[in-house]
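Pasting in a structure now, in structure tokens, and then I'll have a few things to ask.
Omission of a single protein chain aside, the complex is shown with its protein chains in their original locations.
Order of writing sets the chain letters: A and B. Residues in each chain are counted from 1.
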Amino acid sequence: MTIATWLQAETPSSTTQAVLGEVWRGLRLTLRHPLAAAGLVIITALLSLALAAPWLGSWGLTAWDPYHPDLAQRLLPPSAEHWLGTDSMGRDGFVRIAFGARITLIIVLLVSVIAGPIGLTVGIAAGYAGGVVDGLLMRITDIFMAFPRLLLALAVAAALGPGLENAVIAIAITSWPPYARLARAETRSVRQADFIAAVRLKGASTARILLRHIAPLCSASLLIRLTFDMAGVILIAAGLGFLGLGAQPPAPEWGTMVAAGRDALTDQWWVATIPGAAIFIASLGFNLLGDGLRDVLDPKSR
Amino acid sequence: MISLRDLTVSFAGVPALRGISFEVARGESYGLVGESGSGKSTILRAITGLAATDGGTMLVDGKPLDRGSRRDIAFLRRVQMVFQDPYGSLHPRHTVDRVLRESLAIQGIDDAEGRIAGILADVGLGPQFRYRYPHQLSGGQRQRVAIARALITDPEVLLLDEPTSALDVSVQAEVLNLLDDLRRARNLTFILVSHNLPVITHMCDRVGVVQNGLLVEELSAAALDRGAGRQAYTQALLAAASGYRRPERAGTQDVARTAAAPSVEVAAEAQLRKLAAPLPEEHGPALSDFLNDALIFGRSLR
Partner (left out) sequence: MTMTQPSNQASLLDVANLRVTLRTVDGPFDAVRGVSFCLGRERLGIVGESGSGKSMTARAILGLLPRAGRLTADRLQLGGTDLRGVGDRAWTRVRGRRISMVLQDPRHALNPVKTIGRQIDEVLRRHLGLSRREARARTLTLLEAVHIRDPERVYRAFPHAVSGGMGQRAMIALMVAAEPEVLIADEPTSALDLAVQNQVLNVLDEQVVDRGMGLIFISHDLDLVSRFCDRVLVMYGGEVVEELPADRLSAATHPYTRGLIDCAPRLGQGRQRFKTLDRAAISRALQDGPPISPMAGPGRDISAGAQP
């Protein structure tokens, strides 16, 4: 049987088949929405570009190095040789965008991996425990949420000093509170469900319930929120880069590239505009994907 | 096997159970019948520790149960529960296999493969259901999974909270037959809660009638089936269970009909007057509305 038939089998014969079948179903649902499909396409393209970046040269696509300056080639407009032109140091625009995609996606990934679990843990603990613990954790969350995100990220990054890792930490610190709120709300609504009572009656420990039963249910809305937030993370990272915090030159971070192209904006528009467009497209892609994910993961649409 | 004495439970100051006492022998099927809100489900929740008790004692096989929610693993091995809502009693993200496997793992029972296959066969689900998610199952199939989950750890007592109220009538018949077969085959002790009198009389040996947190009458199921309830409330339940009767419109009086069953209406009205006398405000609009309407319609039947 074909892969599609196997995935759509009404009676899966193993856990793997069941899980993959659900993923497949979700994928088909996503692709039914044109906007969500567009988001998926954009993100896939971004990911492919980022993954393929180091090998672009060996595939003959380009002979350019993102780091090696070639002042004879500086500030050239887009052409057949340099698809996206060159910057003020003569480095090929397309290659720098490609490598910049890696940095962008690394930042997005690291922030998600740090902020997501922190928010999830705080939220679930608050939602399940209730009472004083809930109040305490939520007040801490409120404190973090009270600061404007960009400002707080700036402050932390400035305090830690420039650099990619510090930028990631700064953004992650400002990103986790919404996930805590989300996880807490989900936990509170799920806490009274019969299936939680049932597994408790089988003797499940609190840890097992929180980890294996409640957390997976929170993960759906968390993932959707994360996807939407990635757009914001990209923008904050670009903002930090623009201001000189975050990834330092010569690293091809998109925000830094926009800053570097500021002076040449009127005559050599592509130096700043192309990275700006990349930021825009990436953010848009994540937003559209988030929309599609919400329709797919929302149990009501089943 | 199970003995309850003067059990009292209240939720936020509102009494739900006001001194319930009854006993269930080993291997017996005991029914609890009453309207919604009468407290019959609360009895089951008190036994399983899902609701904390304020007073009274509960004994299972001679061993007393904790007032609060602590139940040791040995108790959970002997006593299990099937919940009412098939759409809420299974974790939406767990396959059937996962649910059953986890139940065994928590209790430390091995031979998962054999037991899972066996219990699925026992509840009438073939192996093709093993890796399905709840949203791929019908209501009746979900209840069968819930029954399988309860029975896979070989309990001696099964508490059933309206197990078929949310199912179609044809599916209800099949599931109730299944429960009866399983009870005989495994010599289980049942406490079955339902608002549906004929279900109780088909499935149980003895019945307790619950009204407003009190056990107003205890009788054999056969007696209830014959309509031999002594209390007015029991008679009122029997009258309601006999189905809709179109009342006489203004004009002709069916003397024969009113003469045939004066005891039901007289008894019901007497009961209603007794209830209407002290009407505490905190019971809210529901009770007073019901009583007022019952009095109006009761009179119109004459």
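Definition applied: a contact is a pair of C-beta atoms (placed from the backbone, for glycine too) under 8 Å apart; a residue touches a chain by one contact, two chains touch by 3 or more.
None of these values were measured; they are calculated from a predicted model.
A.B. asks: In the intact complex, which of the presented chains make contact with the chain not displayed?
C.D. replies: If we consider the entire complex, the absent chain touches A, B.
A.B. asks: Identify the residue among B:64, B:108 or B:198 that touches the chain left out of the display.
C.D. replies: Looking across B:64, B:108 or B:198, the contact with the absent chain belongs to B:198.
A.B. asks: Which of B:35, B:61, B:154 or B:218 touches the chain that is not shown?
C.D. replies: B:35
A.B. asks: Identify the residues of chain A touching the omitted chain, counting contacts across the whole complex.
C.D. replies: Residues in contact with the chain left out: 8, 25, 28-29, 32.
A.B. asks: In terms of residues, what is the contact footprint of the unshown chain on chain B?
C.D. replies: Interface with the chain not displayed, on the chain B side: 35-36, 139, 168-174, 176-177, 180, 195-199, 201-203, 221-222, 225-227, 236-238, 240-247, 249, 285-286, 289-290, 292-294, 296-297, 300.
Throughout what follows, only the chains that are shown with their structure count from here on.
A.B. asks: For chain B, which residues count as touching chain A in their complex?
C.D. replies: Residues 48, 50, 71, 73, 76-77, 80-81, 83-85, 88-93, 95, 97-98, 102-103, 106-107, 127-133, 135-136, 146, 149, 153.
A.B. asks: Taking the touch rule as given, give the residues of chain A at its contact with chain B in the complex, in rising order.
C.D. replies: Where chain A meets chain B, its residues are 10-15, 17-18, 22, 193-195, 197-204, 208, 212-213, 216-217, 299, 302.
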